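Excluded from the complex is one protein chain; the other protein chains are retained at their positions.
Let's turn to chain A:
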Amino acid sequence: MDEDVLTTLRILIIGESGVGKSSLLLRFTDDTFDPELAATIGVDFKVKTISVDGNKAKLAIWDTAGQERFRTLTPSYYRGAQGVILVYDVTRRDTFVKLDNWLNELETYCTRNDIVNMLVGNKIDKENREVDRNEGLKFAGKHSMLFIEESAKTCDGVQCAFEELVEKIIQTPGLWKSENQNKGVKLTHREEGQGGRACGGYCSVL
């Protein structure tokens, strides 16, 4: 039931066309993978409840289309989002190069400045890598984003990505508390600054 859910969080997934945004989402919500998923038109929407540090959060996840033409639709989705996952494809440098455009987009449309951003490098199962892990790390560090590399195909790192994002959002009470004041649920705070606890092998950069 919804009663023990601490809060509902709005998460937005953005990034170039074909980087695997929908695949990442489907792996997370349904634990499935389809190599030829039809292109997302406009936006898709999924809900999943996850438990982080004993706190349950309901995630309302908006999966956006990557093609530029649909971008006029997205401003309304940025509004009110607490977390944004920015995805690129480690086997296509162009999707990494365009990250700057997406950050501009973020800055333009996000209504709050404490929103949690996460950079995700997808398709690490593939061999023809074009973007080095350190490049991703560096970019994330420069823009104060969490960072993770994962593969929606092999499942590697997917769960971890969402957990870290949610953990970080929950650690930023200003992001979600005001909307949930009447819930009366006390957050069991853990010591902060213990990034990497759940996700051995990956590191998050603040």
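Throughout what follows, contacts are C-beta pairs under 8 Å (C-beta built on N, C-alpha and C of every residue); 3 or more make two chains touch, one makes a residue touch a chain; residues count from 1.
By definition in this document, contacts and distances are computed from a predicted model.
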Protein that the absent chain corresponds to, by UniProt name, given "TBC1 domain family member 22B", "General transcription factor IIH subunit 4", "Large ribosomal subunit protein uL4m" or "Lysosomal dipeptide transporter MFSD1": "TBC1 domain family member 22B"
Residue, one of A:Phe33, A:Phe70 or A:Tyr109, that touches the chain absent here: A:Phe70
Sole contact to the chain not displayed, among A:Asp4, A:Asp34, A:Asp114 or A:Asp132: A:Asp34
Contact footprint on chain A, counting only the chain that is left out: 17-18, 34, 36-43, 45, 65, 67, 69-70, 72-73, 76
